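Heads up, one of the protein chains got dropped from this complex, but the rest are sitting where they should.
Coming up: subunit A.
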Amino acid sequence: MAAFPPLAASRVRISPLIPAAAMAGTAGAAAASYAQHRRRFCAIVATAAASPVPAAAAAAATGFDFNAYMGEKAAAVNRALDASIPADEPPAALHEAMRYALLAGGKRVRPALCLAACAVVGGREAWAMPAAAAVEMVHTMSLVHDDLPCMDDDDLRRGKPTCHVVYGEPIAVLTGDALLSLSFHHMARFDSYPPDIDADKHPARVVRAIGELARCIGSEGLVAGQVVDLEMTGSTETVPLERLEYIHLHKTAALLEASVVIGAILGGGSDEQIESLRMYARSIGLLFQVVDDILDVTKSSEELGKTAGKDLASDKTTYPKLLGLEKSREFAEKLLSDAREQLSGFDQETAAPLLHLANYIAYRQN
């Protein structure tokens, strides 16, 4: 079975979501987004039919409309993100840069994971929406700083010029800092949440969720991954597999883990449920990066929305470089299997979004 079945050559690239201000174009973009997702969903179904998927998961796969789910969640998250940035408060130019970075498109995978985790433990979407917005702010912030000249020095992100290219380095630094602060402020605010939260348990849950997010993105989480990644770039020594895994568990997987875990916390999940979902998240987190590395050597810049081949060009260590393309694909399959296993204890209908998100991460094309 091919790990990554090719899509039709005639596939048309859909432009990223446009800022909310351009309302006239929103409906068209959303419709186009659905069309794009539909083609991927067909690939997923074809693959699922050819693999030994558990009966319950297969039933969920055939009954669940993943593309509609993702479109709906992305739209809801975009509304929440747009509402979270001060509209009229100065400094207008800083808030404009924050909007540019935040609303420049993106599939909202991390927010979708957060909302799906909240649902699978029995929570309402509105309980986790502030956290879903927060993880996207943090993700965007890490990209804005990662793109800076002193870091990865990227000019292209999601098919658009990067924040520092458009606004200059100083504003890009401040934009990242401001998005990071906004993520925690947004989660901490009482009026971010609906009235039906459990008033007694809510504050402790949010405090715990904030602690989880802060830990995952700090000097032993996301930042640690970025540090080691920078240290490895240009190094002439062979990087061992465990070092590569460290980088990706920290740089990418940590935030995916936080996304899932804080959704489960805010949804009122038990400690056991939260830990199962944590293990699911770690598997798909590493899977995300392995696939990212594979795509970097197999797709063009336009298809990816970022500069392709850059990791090889800048001599960064990647799975295909270390393991070869075939072994990298095998590793991706194992990670996907591990992720599915962690969801076996949940109601399969409610877990369908998480199962499909794992498949989506594994089989995505950009």
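Definition applied: a residue touches a chain if its C-beta (ideal position, glycine included) is under 8 Å from a C-beta of that chain, and two chains touch if they have at least 3 such contacts; residues count from 1.
Please note the rule applied: contacts and distances are computed from a predicted model.
K.L.:
Match the chain absent from this complex view to the correct UniProt protein name in "small monomeric GTPase", "Membrane magnesium transporter", "Ubiquitin-conjugating enzyme E2 G2" or "Geranylgeranyl pyrophosphate synthase".
P.N.:
Of the names offered in "small monomeric GTPase", "Membrane magnesium transporter", "Ubiquitin-conjugating enzyme E2 G2" or "Geranylgeranyl pyrophosphate synthase", the one UniProt assigns to the missing chain is "Geranylgeranyl pyrophosphate synthase".
K.L.:
From the list A:Arg124, A:Arg215 or A:Arg364, pick the residue that touches the absent chain.
P.N.:
Among A:Arg124, A:Arg215 or A:Arg364, only A:Arg215 touches the chain that is not shown.
K.L.:
Of the residues A:Val166, A:Val227, A:Met279 or A:Val297, which one touches the chain left out of the display?
P.N.:
With A:Val166, A:Val227, A:Met279 or A:Val297 as choices, the missing chain is touched by A:Val227.
K.L.:
Quick one: which of A:Val166, A:Ala188, A:Met279 or A:Val297 touches the chain that's been left out?
P.N.:
Spelled out, the listed residue whose C-beta touches the missing chain is A:Ala188.
K.L.:
Which listed residue (A:Ala75, A:Met151, A:Met279 or A:Leu322) would be found touching the missing chain in the intact complex?
P.N.:
A:Met151
K.L.:
Touching the hidden chain in the full complex, which residues of subunit A are there? Just list them.
P.N.:
85-86, 89-91, 93-95, 98, 141-142, 145, 148, 150-151, 168-171, 173-174, 176-178, 180-185, 188-190, 203-204, 206-208, 210-211, 213-215, 217-220, 223-224, 226-228, 230-231
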